[in-house]
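Following this message is one structure expressed as structure tokens.
Missing here: one protein chain of the complex. Every other protein chain is in place.
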Amino acid sequence: MKLFEYQAKEVFADAGIPVPKSVLITGAGETAAAVGFVGLPCMLKCQVLSGGRGKAGLVKLAKTQAEAEVLAANYFAGVPSLHAVLVEEAVAIERELYLALTMDAPSGRAVLMGCAEGGVEIEQVAAKTPEKIVRETIDLDRGLQPFQISDFVYRLGLRDDALKQVGKLCGALYRAFRSMDAELIEINPLFLTKSGTAVAGDGKLSIDDNSMFRHAAYEKGRPYYASDMEFEAAKEGIPYIEFDGDISLMCAGAGLANTVYDLVNYEGGKVANYLEFGGPNYMKAGTAMRLCLANKPKVILIVTFGTIARADVMAEGITKAVQELKPDCPIVACLRGTGEERVDEIFAPIGLKRLSDTEEAVRKAVAIASGRERA
Amino acid sequence: MKLFEYQAKEVFADAGIPVPKSVLITGAGETAAAVGFVGLPCMLKCQVLSGGRGKAGLVKLAKTQAEAEVLAANYFAGVPSLHAVLVEEAVAIERELYLALTMDAPSGRAVLMGCAEGGVEIEQVAAKTPEKIVRETIDLDRGLQPFQISDFVYRLGLRDDALKQVGKLCGALYRAFRSMDAELIEINPLFLTKSGTAVAGDGKLSIDDNSMFRHAAYEKGRPYYASDMEFEAAKEGIPYIEFDGDISLMCAGAGLANTVYDLVNYEGGKVANYLEFGGPNYMKAGTAMRLCLANKPKVILIVTFGTIARADVMAEGITKAVQELKPDCPIVACLRGTGEERVDEIFAPIGLKRLSDTEEAVRKAVAIASGRERA
Amino acid sequence: MSILIDQNTRVLVQGITGKEGSFWTQHMADMGTNIVAGVTPGKEGQLCCGAPVYHSVRNAVKAHKADAAMVFVPPKFVLDAVMESLDSGIRLIVTLADGIPLHEQAKIRAAALASHAVVIGGNTSGLIAPGKAMMGSIPYWIERVYKPGRIGIMTRSGSLTNEVTAMVVAAGFGVSTLIGVGGDPVPGARFAEFLPAFEADDETDAVVIIGELGGTMEEEVAEAIASGRFTKPLVSFLSGRTAPPGTRMGHAGAIITGGKGSVEDKTRLLESVGARVARRPREVGSLLKAALGERN
Partner (left out) sequence: MSILIDQNTRVLVQGITGKEGSFWTQHMADMGTNIVAGVTPGKEGQLCCGAPVYHSVRNAVKAHKADAAMVFVPPKFVLDAVMESLDSGIRLIVTLADGIPLHEQAKIRAAALASHAVVIGGNTSGLIAPGKAMMGSIPYWIERVYKPGRIGIMTRSGSLTNEVTAMVVAAGFGVSTLIGVGGDPVPGARFAEFLPAFEADDETDAVVIIGELGGTMEEEVAEAIASGRFTKPLVSFLSGRTAPPGTRMGHAGAIITGGKGSVEDKTRLLESVGARVARRPREVGSLLKAALGERN
């Protein structure tokens, strides 16, 4: 679960990491009071989860209260489903750093990463000048040891007071990473201010979904999703992503779903939505089909190859869903695996014919979507 | 630093380990109120650090308030330098266990120890029927893992509810062990009550002396020492133990001091006090000699073989101490090591002659103490 | 010869008396797996699927010299179950649960490395040496997928494994050992670690890797080939070739981050060391034929 910047900064503050003075506003009417509290100039930062907010114009500086009020009004009026804006003191910056913690799969250790150039897109630094990224891996049982911090901040090029301050901050960041069961925790940029302190300029924190039972205080409501349907799907526990194509996928398992997504693209088709109909969700055909239909696709493409997720049970669900939802688009169904021999019989009432070859099914769906073929 | 039972039980209670209801009283006049609070029958337990309180009659059951008041009065009147008595609810016991945590030197791990027979002298169980003691060693980085607790309590012979309760208690005990920097933490006996709960009947906890900087709340005042002089010595940082003999030792280093202690005994002498005059204390001759003289010894036996603890510096200190304290007993001084060649010259004003053989020095001291020889 | 397991592997089942545990233990036994004991705290003395049940792994190992552990416990107890088997000296552990907390996945991986143990999973259906033994939840009834043969298979997926393996079998091959390392971001075991065993196995002619975008497991395979640690033919199918960067589609580990982990990059790397990479599942069979033909 990705947290919003303001939530990440709440975690930082609790962990003892300095953050700028700020007020979260949920409507333009609160802007004046917020500016009064944080002072001028100030930053207005849209609380959205997508990256590249700066480039998208979703983070801007206001020098006057009037400027701030106009900005806030424009944001709340113009940014789709924006729920809050963070009004934040503008910090006098001496320099910027990058700092992050994530998990290193091969070693099973946490990895602390830093870069002496902050505010940049770290992916580009990693790709072009990987030697600029400083790394320290951490044994989770032993924790981040003092000597590791000392060496890390030294390699980051920090000295004297900045070395001590950022070092202390690394310790706090690691404790937050552990206590939050974070996948990723990132401060980019980390400000070194003209007054000589280190302050988190931005904050990213995503909590591991498998660990949410330890973080029940965070409820993943509508603002955390890109669309209403993604929110609906998540409530049902169904992995679901919307795209702008016209072929809705209902596929078993992540690997097979990704493969079908690729094959659709190879054949010149475009996907309307990714949807996993396998694993724990193989009995949810009705809900899955409703989520697909919401995108008004030209065809629904079902591909499964299940063992525990029985093909006959899925066929029964699909049949029932078709009877209830009466989809106005054709369905292509390639069902294999346990119970596959009963599928044709189950499909008979809805006139659906089982295919048994993935590529054949994909080609058929693409042909239908492109109008070259009728179901 | 050994804690008193009532302090250990405060730590237990904070860690979530059930303890009997109790009131600490510091005078017999508080008995009635304490009994009123904990109920009858109740236990009166002298808060002393020596072992074997039961055998020594320092823990007794009172069935009536009158009995409790008489007991308390006798304790406060009769037990030397007793500072407090714990008045504790008498728990209805189903059975007793032994539980302890300490450090295992060869592995560098903590070791959880248990015995299905509690209340006994665990040393005797260890010596006679070691198979009755169940052990589980714990990696300090990983901590006490759930599967270890489960196996440990099962091996202790516990089942069902008792297994779960004692298991939970083991987890709490380990957390207390770690957070207190304990050398030893012991519950003996651990009561399993008739109502089916586990309750700490007694509590021993000693904090590692090297870790006291992390436990500044505990001040080691007079009640923690066997005598005024041991308290005085501790305040000076000088290792010092009183015995009932007549030869006071002032020896450099634990190993050499123990050796001299042995040699004195071999020769038929008796030690008045052990005192380490080496390491960080080699410049404290005056204080050391004052601590020795407090025992009114027949002779002070000084044996050193120092390198960093220079013999000449020690000789200067001894000379000054003799001039100031004017001891009325003879001194035997065997000083070797750095600067030894200057010692005779330094001793000249006080008429002391340096010996250079430990055994010769010991024999001389014993002869003096026994009256066979004069200084 | 299969790698890792066969009829002689002495398997202990943790969580044997649970619903899932007893169901799959019976299937494992039916497929020839040598189930020597089970473990469920508090149930020592019972029998389950014909196997004696113990309170702890220590007791079970002491009595039955088990050398592999199959873990059927809920995700949040997996770390403890794995640590328990490692503590008793077991060096092959398979854990299926989907939903192990990430930081516990990492602890499992680190403990496996520190103990020089193989911990397969989580988020997998396990491990099978068709015709010999199975540890996991791989059903024996799909013979057109799990047909015995001479191809080693390693995979990060579930259904896609059936898809690809069916192509391998359709091309006339069979499976020597199939290892599902699982779809978690920090799996307990990684592809490249099994290559030496496949290399040494005289009943494995070639290896098929079913990978996907994200992570570095495929890159490690390429490195093993480049360094000469693996010399048999290797064919790979990778899903997520057209997946949009930064979007998490499916497995938590299947995401392109830091500009790394794209299927393009993985393909380039694998092909640069002589491995074959199929663009479609169907091609796996023909690439295998080509690779083995070239070799012979």
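In this document, chain identifiers A, B and C correspond to the written order of the chains, with residue numbering beginning at 1 in each.
Here, a residue touches a chain if its C-beta (ideal position, glycine included) is under 8 Å from a C-beta of that chain, and two chains touch if they have at least 3 such contacts.
Computed from a prediction, not measured in an experiment: that's the story for all the values here.
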Note = Displayed chains that the missing one touches are A, B
Note = Cross-chain touch to the chain not pictured, restricted to B:Gly171, B:Gly306 or B:Pro327, is B:Gly306
Full-complex contact with the absent chain, from B:Glu10, B:Asp139 or B:Glu232 = B:Asp139
Task = Identify the residue among B:Gly114, B:Pro189 or B:Gly253 that touches the chain left out of the display.
result = B:Gly253
Task = Please pick, from B:Ile122, B:Val153 or B:Ala365, the residue that touches the omitted chain in the full complex.
result = B:Ile122
Positions on subunit A where the hidden chain makes contact = 142, 145-148, 150-151, 154, 159-160, 163
Interface with the unshown chain - residue positions in subunit B = 51, 103, 105-110, 122-124, 126-127, 139-141, 178, 181, 183, 208-211, 213-214, 239, 241, 251-259, 261-263, 265-266, 274, 276, 278-280, 304-309, 336-338, 358-359
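Methods note: only the chains that are shown with their structure count from here on.
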Key: Two chains sharing the most contacts, counting C-beta pairs only   = A-C
Note = Between subunit A and subunit C, the Cα-mean centres are separated in Å by 28
Note = Separation of the C-alpha centres, subunit B versus subunit C, in whole Å, is 56
Request  = Find every residue in subunit A that makes contact with two or more other chains and list them.
outcome  = 139, 141
Remark   = Two or more other chains are touched by the subunit C residues none
